[in-house]
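Mind having a look at this structure? Questions to follow.
All protein chains but one are shown in place.
Here is chain A:
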Amino acid sequence: MSTPLSGPGSATQAPGREPAGSPPPRSRATRDHAPITLTGLAGKVLLLGLTAGVAVWAAFPLVAAEMWVGLALLVASTAGLFYLYLTRRHVPAKYLVPGTLFLIAFQVIPVLYTASTAFTNFGDGHRGSKDDAIVAIESSSVTQVPGSAEYALTIATTGDPATGALVFLVTDPGTGAVSVGDSDGLRRLDSADVTVATGGRVTAAAGYTVLNIGQASSRSKEITDLVVPTPGGALRSSGLSRAYEGKAVRAYDAACDCVRDAETGRTWTADDEAGAFVAADGERLAQGWKVNAGLTNFTRVLTDKNVSGPFLSTLIWNFAFAIGSTGGTFLLGMLIAVALHSARMRGTNLYRVLLVLPYAMPSFAMLLAWRDMFNADFGLINNLFGLDVDWFGQAWTARFAVILVQLWLGYPYMFLVATGALQAIPRELTEATSVDGASPWQSFRAVTLPLLLVALSPLLISSFAFNFNNFNAIYLTTDGAPFPADNPTNGATDLLITYTYRLAFGGQGAQLGFAAGISVFIFAIVAVVSAVGFRRTRKQEEVYA
């Protein structure tokens, strides 16, 4: 099983037999000649076999979709893994690569992708290329004109009837030929693949699931919005069973790089900086395209009056929230830890079991429970104290409420770590101060507190970083409320992260580029604060060890 010994100094030789005074063998040769054990070999074969199996499984869809770049990446990384675990070299990499692969695929790449969108105007109405925008403008302006061709329409999908992408199956009333149409255009279907009922309705088609009336009417909004471009204009639905081929009223004119409305004669000229067609009076067409916005997403935070004011107050509140939550939980947790840290104290175990319960409860559910405890109409807080406060309706009560909730959720953790740190402080230190005549308070101030702070500052910094982006704490309680009357996107308790989330996914239309820009801001702030903090702690020294 073992590899041949390679002379004196080999790792398999018992240390006792070494010449006296010779340095212990710890060169790379030591590791290289360690014996290969049966379990090690079996584990290696099993894991590499599994890797190969996963790679083959993953390769087929890539081949089918003709994604050769993805396939090349897959082959290269699989080959790299095999090389790494079959060679005896690169020992550190053997331990680092598994986690790093996941880190790169699901964290680094999305983060870089996000950072790159921060320099674009990506978002609703600015998703695709200019050509996509022109097609969308032209086909959405299709209206029924006298003499438009009419077809029998059947709604179908290639996926699940409730969620799959919709297609139109249209039957030409003259020839009876059936075509399938989606937003890419119209294709003829082989008549052998479809079953057509009298009246032109398609009842079955190979590869498609036909929606029944109930399924179709529940998705009528999507059906109305589906436009199938055709050479002469576009196909739209008229109800659930008829479709017409209409003419596009608006058309793109390459000569003036503009869109012209044939009925009104109005023109919208392409603005390549804004990624939109703009009329002379400033009116924009909703369908634009994605362009590089340069730094505008970042400068907008500073210059745009509608954004910078709320942004600044959100930033200040964000800091106040993070400092308040971290500091508050630390102070409370430490106070209780100090109170329970006494040899004469009885029942500490019972107290501790009850105290840490909030930490063990599922926090998402407790956040929702707290939200309803602050309910203005029939919440517990108002009932219990006989108050009549609309907690989430006013800025300051809402802020007080979310910090109180954070205090409740967070202080058991601080209590636990402070207890641990207190137990690590040698008793001699505090005893020495009392011998010297210091009061308990003086000894706490001069000895215990500084030692606690040194020990816990790394945890305080990471707690700050966590609370700075504590999405759940706001989203599951106030969801940013109360909102000022003139600004529905930025409420009084919004953190930057919930504000960003609303920009990206809220009802006002997705502003993904701008949201990504704010994400980069948040990252910069947290990174700077943490870097400054860590520089002051021993944790940073450890890096250079």
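Going forward, contacts are C-beta pairs under 8 Å (C-beta built on N, C-alpha and C of every residue); 3 or more make two chains touch, one makes a residue touch a chain; residues count from 1.
By our rule, contacts and distances are computed from a predicted model.
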Record-based protein name (UniProt) of the chain missing from this complex, from "Ligase-associated DNA damage response DEXH box helicase", "ATP-binding cassette domain-containing protein", "Sugar ABC transporter permease" or "Succinate dehydrogenase / fumarate reductase cytochrome b subunit": "Sugar ABC transporter permease"
Would you mind spotting which of A:Gly174, A:Pro362, A:Gly386 or A:Pro426 touches the chain that isn't drawn? A:Pro362
Considering the complete complex, identify which of A:Ala197, A:Ile213 or A:Leu380 is in touch with the unshown chain. A:Leu380
The missing chain sits against chain A at residues 11-15, 24-26, 30-31, 34-37, 40, 58, 61-62, 65, 67, 91-92, 95-96, 98-100, 102-103, 105-111, 113-114, 117, 332, 335-336, 339-340, 342, 344-345, 347, 351-366, 368-370, 372-373, 375, 377-380, 383-384, 408, 412-413, 416-417, 419-421, 423-424, 455-456, 458-459, 465, 469, 471-472, 475-476, 497, 500-501, 504, 512, 515-516, 519, 522-523, 526-527, 530, 534, 538-539, 542-544
